[in-house]
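Shown here: the complex without one of its protein chains, the others still in place.
Chain naming follows the written order as A, B and C, and within any one chain the residues start at number 1.
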Amino acid sequence: MNHGTTHQHDVIIIGGGGAGLRAAIAIAEENPSFSVACVSKVYPMRSHTVTAEGGAAAVIKDNDSLEDHIYDTISGADWLADQDAVEYFVNRAPPEMVQLEHWGCPWSRMPDGSVAVRPFGGMKIERTWFAADKTGFHMLHSLFQTTLKYGNIVRYDEHFASKLLLDDAGNCRGCAAIELRTGTVRAILGKSVIICTGGAGKAFPFTTNGAIKTGDGMAMAYRAGVALKDMEFIQYHPTGLPGTGILITEASRGEGGILVNKDGYRYLQDYDLGEALDVGDPRHPQKRAMELGPRDKLSQCFIKEKNAGRTIRTKDGDAVHLDLRHLGAAKIDKRIPFVRELARSYAGIDPVHQPIPVRPVVHYVMGGIDVDSNSATGIPGLYAAGECACVSINGANRLGSNSLTELLVFGAQAGTHAARFAMDRPDYDVSGLEAQAADEGERIRRDYFSMRTRSGSERIAVIRKELHDAMEDGAGIYRDAESLDAACNKIAELRERYAKITLDDQSNCFNTELTAALELASLLDVAQAMAHSAMERTESRGSHQRLDHPDRNDDDFLAHSLAFRAEDGGAPRIEYRPVTITRWPPGKRTYGADSGLKRPADAAAANDDTAASGETR
Amino acid sequence: MSGQYHRPHRWAWWTERPGYLRFMIRELTSVFMAGYLVVFVMTLASVGGGEAAFAEWIAALGSPAWMAAHVVALIAAVWHAVTFFGAVPQAMPVFLGERRLPGPVAQIVMGYGPWLTVSAVIVWWVVR
Amino acid sequence: MSNNGKITLEIFRYHPETDTEPRFQSYEVPYDEDWVVLDAINWIKDHIDGTVTHRWSCRMGVCGSCGMMVNGEPKLTCAAFLKDYHPRAVKVEPLVNFPVERDLVVSMDGFMDKLDAVKPYIIRDDVNDTSEGEYLQSPAELARYKQFSMCINCMLCYAACPVVGHEEEFLGPAALALGHRYNKDSRDQGQSERMEVMLSDEAMWGCTFVGECSVVCPKHVDPAGAIQQAKAMGAQEYFKGFVMPRGAGG
Partner (left out) sequence: MSAGSGTGPGGGGPARRSGEAFWWALFSAGGVMAALFVPAFVIVTGFLLPAGDAAVASERAAAFAEAVGWWPVKVALLGVITLSFFHCMHRVRHLLMDVGLRRYAGALKLPCYGAALAASVWAAWVLLGI
């Protein structure tokens, strides 16, 4: 590794996705004299926020209420969400979304020029803002382009952060990052740090997540001593393309698409998700019912259908059909054109004429870096926001379209708090941090470029594959003690074998084999936390379904799991912290006919709204 | 470190893609059109030179060589018109509410239609 | 695997620490008709040669990082199917018109500067508070610029445009389309500020409407159309400049 250089700023943001960019703008706007560094392993517009399709939830219409968004979120989370955080989130969502509109995001519109909203899974009313079905793409590009307005945002594009730097007093003061172009390990220093590195779906083989979603930030925080919270909760999205795992957005069901099994039967009606209204019925699609049930339930229904032998066999495994044909070409092209484009190119299917084969696919990590409702971790000066963080508003199951909003709300919040911290505690010792960064460079040289590693015997691809298999087999939609135990053991074995890894590429310039190795190390840490947290939670809740403990157990587990990394890399220590319950006592999670609507008049009202917003249908 | 690699300049870039060649041909129509415009002004000049001069000039234009030159000029001028009007929907999109006027319609209304009308009037004027 | 055959990839190799000239290296990979060119490159990196260097992430044609020359055509390698080339060999090179960092990775510095240059953000004299709600924008107003907002910054159009290769000052198709996108946004009031940049010598006028940028664009942005429209707006702006002193027009 090349000798390092030192760069000093006020606040350091690791990650240039939606959360990172929102944080950067928050700081740049409020503190024009501050220098904000945005460190990202890819150019910001490549960040995975770009792939989000369906939309972002925020209460804006008169027929909606903050209270309902809160309730939907909490019940969707199977009561594992912290209610104070959810309230803050729901209250801040509308101004944040309007702010993004002011920054130029091309939201789809109603004829009167106001933003249009669509229904989404688990939401009792349509409140999901969208930009056709490229919502994340438009949000990310709007944010990125807006950052160009601020001279005080300094980007470190294609810099791979590998370690957090803490001063002697234990404050987080920056990171060591490898500049990909040269291989230089830089000390990028500031008075506070925000991690916005996104999710870790790449711990699994079959995922909607891109190559970069390897949980690096989670692993960095975990190694620095911060707990990873609720890591056992992995969201499977019910509708991915078999083979590639490419996502077919929930918006396709929000627009009226239906799921059928091999007999053409809408199987969801058999699983307490409500009545299968005719697709021509003006009440279809019904909110919080059937195809608009929550993702955890829909994915679980798929497995049950599969076990009953009623799924469709394809060359890429079992699938069900997502049928959009009744929507017609005009609506599909206007509201979900990307779905048509993706299905055509990657499945050879035109949804206007044929149903799309789909199956559940790993999509989102509800858990993440343990932060409080100010986005602060236990380490002073270290904050986290976006998918890498766990506040928690998503609990045991995130509702679709809440996370794009989350990264705005908490990105901005983390920015504000990190800036405040930077003002309060400005002084730190540069040389000590520089020395740590130099040590990190030395560690990388030793671990990946020494004679020993050159003669190593393990290949990245092999270990990664075995990790994938272990996670899929052991920690999938349904788990039990035995499967999880196998996964934990396998991960332990892989961690040992990782030490013998060898790299073909021993050069400095743009060494993507080195970054792949570092990413694999992150995944091993994160997967370990996932498997062990899942092992310890002997109940079923939301996306965590234990065959050996099928019921929810509020007495023991209305609590967040906290995985602390063991010094020697062995099994993490798991602790629990009670969920913050304010006004919404845990209840039964109901969808369908009795869909958790609290006021009897609501069902009728919701249907009237559907008819009224004719244009959005 | 020897740094980034810069690929050599490609002077014959216009041979590399069919689209580039089409572009070249389109641009070259302007050379032929300019040449023709000179001939056209000479024709006007011969009108100014009196009836005899004009008749003589027209007789000369009847020669096979001049005919051939006119054929080339016609092809160039028509190709120019076709490519120019072909670009109308791209360069001048017309919206009716949120719908864009379909390309062929825009081409006819804002290009081919007026073109044929103007051409017909000119031809009619001379042959009537 | 749906086919037991093989397919050959010829990959452009260049390493700045050891090479002065690029070379091609051939790899044989399993042929699967569902695979895209990117899958084949990843397979090589995972199983044959870890030194092959390229960029990618989403594998669904939206992050814009995997653009390369595939048999001489600028393509998103995650949307270029092997079955369209099999059984012939596939030649993969970095995008032309950009300096090569290493193998299939090109330098994006110039491109990023050009995006920055067109001031791609909403500029307004009067900024509403978020409590006043969204700026209204009718579906018709949205339609005026929507197409130009679909750019994924994949830079294929820069590889397809001959002017990009010859004229450094030329901002290029994607950046100009982006500038035009904001000029056409009913919420924006920054047109004259943006035009100041676009009107300079070869920034926009270097474009001779070759049109290949729009042919290769995977997202149908039609940068060629955007530029011609921008030129017409620019010409108006230019003549307006003679009549009205700047600033008066907002």
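Going forward, a contact is a pair of C-beta atoms (placed from the backbone, for glycine too) under 8 Å apart; a residue touches a chain by one contact, two chains touch by 3 or more.
Predicted, not measured: the structure shown is a model, and the values here were computed from it.
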| item | value |
| --- | --- |
| Chains in view that touch the one left out, judged over the entire complex | B, C |
| Sole contact to the chain not displayed, among C:P120, C:P162 or C:P218 | C:P162 |
| Residue ranges of chain B at the interface with the undisplayed chain | 11, 14, 24, 27-28, 30-31, 33-34, 36-41, 43-45, 47-48, 51, 54-55, 58-59, 61-62, 66-67, 69-71, 73-74, 77-78, 80-81, 84-85, 111, 114-115, 118-119, 122-123, 125-128 |
| Sites on chain C contacted by the missing partner chain, in the whole complex | 162-163, 166-167, 193, 196-197, 199-203, 205, 208, 231-232, 234-235, 237-239, 241-242, 244-247 |
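Here, only the chains that are shown with their structure count from here on.
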| item | value |
| --- | --- |
| Geometric centre distance via CA averages, chain C-chain A, whole Å | 27 |
| Centroid spacing, where centroids are CA-atom means, of chain A and chain B in whole angstrom | 56 |
| Set of chain A residues in contact with two or more other chains | 509 |
| Set of chain B residues in contact with two or more other chains | 1 |
| Residue ranges of chain C touching chain B (in the complex, touch as defined) | 14, 16-17, 19-22, 72, 96, 99-101, 107, 138-140, 142-144, 160, 162, 165-166, 208-212, 214-215, 222, 224-225, 228-229, 232 |
| Interface residues, chain C side, partner chain A - complex | 2, 15-18, 34, 45-47, 49-51, 53-65, 79, 101-103, 105, 108, 112, 115-116, 119-122, 127-128, 130-131, 133-139, 141-142, 145-146, 149-153, 178, 182, 185, 187-188 |
| Residue ranges of chain B touching chain C (in the complex, touch as defined) | 1-7, 9-10, 13-14, 16-17, 19-20, 23, 27, 87, 89-93, 95, 97-100 |
